[in-house]
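Taking it in order: structure first as structure tokens, then the write-up.
Apart from one protein chain that is not included, each protein chain of the complex appears where it belongs.
For clarity, chains are labelled A and B in written order, and residue numbers in each chain start from 1.
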Amino acid sequence: MNSDLRFSALKKTPFHSRTSLASRTNKWYTWNGFTVPTEYSTVELEYTAARNGTSVMDLTPMGKYEITGDDAHLFVDYLVTRDLSEMKDNTVAYIIWCNEDGKVLDDGTIFKYSSKKFMLCCAVKIFNWLNDSAEGFDVGIKDVTDTIAALSLQGPTSCSTLKNYGAHDLETLAPFEMKQFTIDGYNVLISRTGFTGDLGYEIWTDPENAESAWDSIFEAGKQLKIRPFGMHALDMTRIEAGFIQTNTDFMAAEDALRPVRMRSPYEIGMGWLVHFKKKNYFVGKKALKLEKEKSTTERCLVGLDIDGDKPAHGSVIYNEKKEDIGIVTAAMWSPTMKRNIALASLKRPYGIKIKDNIFAEIYHPEEIEYRKIWAKCKVVKRQFYNPERRNKVPADLYE
Amino acid sequence: MSDMQYDAIIIGGGHNGLVCANILGKKNKKVLVCEARENCGGMVNHEIINYVPSVPNSVSQSIGGLNLKYIPKGTIALSESGKHIRLIGNLHLDHATIAKFSTQDADRYLEFHDKMSQFSKTLGKFMLDSPPRIMNNNFSDYAKLFKLGLNVRMLGKKRFNEFARMIGLNIADELEDNFESTLLQGLIAHDSVLGSNLGARSPGSLINLLYRMAVHGNSLFGGIYEMEGGSESFISALLEKCNRNSVEIKTSASVKNCLIEDDKAVGVELHNGEKFFGKTVISNADPRSTYLCLLGAQNLDTDVKRRIKHHRSKGRVAKLSLELKQMPEFNDCDIEDLNSRMVVSPSIDYIEENFNPSKFDKLSSEPVLEICLKKDKDSNPSLDIQVQYAPYRAHGGWENIKEDYVNSIIKILSKYSSNIESCIESKTFITPDDIEQNYHVSGGHWHHGEIQIDQLFMLRPIPGAAQYRTHLDGLYLCGAGAHPGGGMHGISGKNAAKVVLGDL
Partner (left out) sequence: MPKNTHDIIVVGAGHNGLTAASYMAKAGLDVLVLEKNEWIGGAAVSRELFPGWKYSNCSYVCSLLRPEIMRDLELYKYGLQIIPYEGSATMMRNGDYYAHYHDHDMTINSIRRHSHKDAEAYERYSRDVLRQCKIIKPLLKMTPPDLTSFKPKDLFGALEFAKHFAAKDELGGLGEKEIYDTIRFYTMSIRDYLDEYFESDITKAHLAGSAIIGTALGPCSPGSAYVLLHHYMGEVDGSVGSWGYSRGGMGSITKAMMGCLNDHGGEVKPSSEVTNVIVKNGRAIGVATKNGDEYYAKKIVSNLDAKRTFLKITEEKSLPEDFVERIKNFKIRGSSGKLNIALDGLPDFPCIPEGDPGGGGDMHFTESIEEMEGAYDDWKRGQWSRNPYVDMCIPSKSDPTMAAPGKHYMSVFIQYVPFNLANGGWNEERKQEFGRHIVDCISEFSPNFKDLINHYEVRTPMDLDSEVGLTEGNIFQGELTMDQLMFNRPVPGYAQYRTPLKNMYICSSSTHPGGGVMGAPGANAAREVLLDMKMPQKGNYY
């Protein structure tokens, strides 16, 4: 190991030379032990790229784990709540996994190469969880976070950009499918996945290829409104899409200090990913079944449409009687929809049976003073934004 | 495939399994016992243990009374100087015996005995019943805790305070505060650490003694009785009961795994492919084997796997059996003395020097021994020697060091018996590894798991499985790994049967 790395706090991604050059703001943040830009230019411009052209984000810090072995398919089916027995090769699935109490540890995506090889991508560190879970299965777990460079290309022109880059016939790739390409002599895996709720792809390649891939992609997207994209813009797009973020919208059960912060899938709107009919046992099944049978679910995670145009960051939600019924976990003013939207964790029956007459207490900063706004909210579907092009096959091309 | 439907299938025909089977059978339940070995009895076997102690009345009664005879067993703390301490359990006589060494010790011994008896009685009620869960919002669980609290409070202020202090105390402190004779200290300390992974100076070693006393009629050395006929008579008595209670027993029937349907245990599959179905499955195997082999790691939550993986169940007792050509002579011991339990544990420091290397799987050249002589009318005598702090998976590998070790034991013996070497006909040495191999007990631990506070009561064997129910519906634990632990008393078997009957 490089000796000067011994006591440095943060790692650099293989794209660092490019991202640091592209960054005009020099604003960075820490993600999983890496430094990555929060924003390159301005949030609004980057956000617009994802809805107008192609946005490019350095995804390398994402936790990536390779699961191989004869029991790999059995193991992933055991690990997650979703039934993956029907999952086809070369596809991707959105998954969550729980601990023994049926509390969610994290969400992520699983990439299936074959029944003997998978890749799991997620936000929190789960190497030990995977290893401890693997007891009794013939599988090997490898942390490949540092050995795979990853980019996320999102936006209406992303397909064309990647086609120009060398991904032939990419438009035929359906959502949640993946395909191997050889581009510039390197293996490049492209999956039609993303975190923006729009047309988009994620590409996975050798770190050695990172810099030249970055250059080639920006060259390929030159006429297609390509733009580097930071974490803040991602946060906007994911809220519009109604995607949840671990340790923002809920605490990962292994990270939560307070047991009361742990959430079951039903409490974060992920009940649809729990399949009791699966043939084999899965972690948390016993507890989840009990929760379902006894209806002990306490909270829910919902979308809010809020009056006015002041984002409800961190607001407490009240009922008519001014009783505290929950909290906003993420909020924004949507530039595309011109709506004041938020994700909120509410105590049931609020959000499920009672959807109206609830209020957000917003503290809006106005030149060093905060104005308190009492804004009426309506519970709405969490997926605020879902354009038709997102799931279209073949994907839109700009030629 | 057999579609026989049982009420309960018991995996393992150890004494707990048989006690459990009998109780269920007595209630007209259809019970099958699958034993992997050729004979039932498990670790209640002369190969492993020195003698069989008395079975508690509550257990005996629950299966309709066992017709067993007992012989009281005295204890001798051997001293190289020949000034042995002989204790027989009669407090008056023991007082006189100890007074020969120190009058202060003799008086203190009575006080100590009285205090410990009271504590073991108080704790015993709680120890021997099924443990409560806390925070379960279940009335009977709270009632149990409340009752324990009340019992302890009823000891009176002085004793209560003493009790509060005792729970986490180490035995060495208590003994050094009370007694001046190092031999007496060594003897009592020996009984507190026997079968455990603790030294006399390890906090918590005192609770081990209380546990032992609770099982032995709340007496330090008086409650020790040897069963006439040993393990064979105990097990055959249980088997006879089984017969009467129509319990079906299959030997050489090694269970491969538990059959699971709809997240419920529905039967067992043997290694030969045979399948048996039952409403409940009860495992007399140790917790680790039960969870990882029978239940299967694929059917466990990750957190449970973590817990069971760190369940401490490495055995620390080996046994050396010496077949003898003639009766050995022990220095300054008469023939009566040879019927007692002879303990080589001259001082607390001696125990500690033994314990120290064992912590990291190394061996001491001067081990702590408990010796029992066995002599039948027709056959030659033999010496049963329990060797404390013989690690599981010894450093360097048992196969390479076994011989030297056995020789060092004999060397120690010859300090107390001048003619022992010439008496030896043959030697058999069984390590915890061997116990694991031959008796299917992972770790080869006497108690299927350490007797330490973090693995006792509602934490035994692991949190969430302490009420004899495992994490799988329909699968129960009835072995020594469950509360309260081992000791050839069958209490876990009895308690488990009660829980199973309730659920049936």
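Note that a contact is a pair of C-beta atoms (placed from the backbone, for glycine too) under 8 Å apart; a residue touches a chain by one contact, two chains touch by 3 or more.
This is a predicted model, so every value here is computed, not measured.
Enquirer: Touching the hidden chain in the complete assembly: which of A:101, A:135, A:177 or A:211 does that?
Expert: Going through A:101, A:135, A:177 or A:211 one by one, A:101 is the residue touching the chain not shown.
Enquirer: Which listed residue (B:166, B:260 or B:295) would be found touching the missing chain in the intact complex?
Expert: Going through B:166, B:260 or B:295 one by one, B:166 is the residue touching the chain not shown.
Enquirer: Considering the complete complex, identify which of B:12, B:74, B:204 or B:367 is in touch with the unshown chain.
Expert: From the options B:12, B:74, B:204 or B:367, the contact with the absent chain belongs to B:204.
Enquirer: Just the residue numbers, please: which parts of chain B touch the chain that's not shown?
Expert: Listed in rising order, the touching residues are 133-136, 153, 157-158, 160-162, 164-169, 173, 177, 198, 201-204, 306, 310, 312, 349, 352, 356, 359-360, 452-454, 458-459, 463-464.
Enquirer: To test your reading of the contact rule: which positions on chain A touch the chain that is missing from view?
Expert: With respect to the unshown chain, the touching residues of chain A are 1, 3, 5-11, 30, 33, 101, 125-128, 131, 143, 254-261.
Criterion: only the chains that are shown with their structure count from here on.
Enquirer: Provide the residue numbers of chain A that touch chain B in the complex, in ascending order.
Expert: It comes out as residues 74, 78, 99-100, 129, 132-133, 135-137, 280-281, 283-286, 289.
Enquirer: Can you tell me which positions in chain B touch chain A when the two form their complex?
Expert: Per the stated touch rule, the residues are 260, 263, 292, 296-306, 309, 471.
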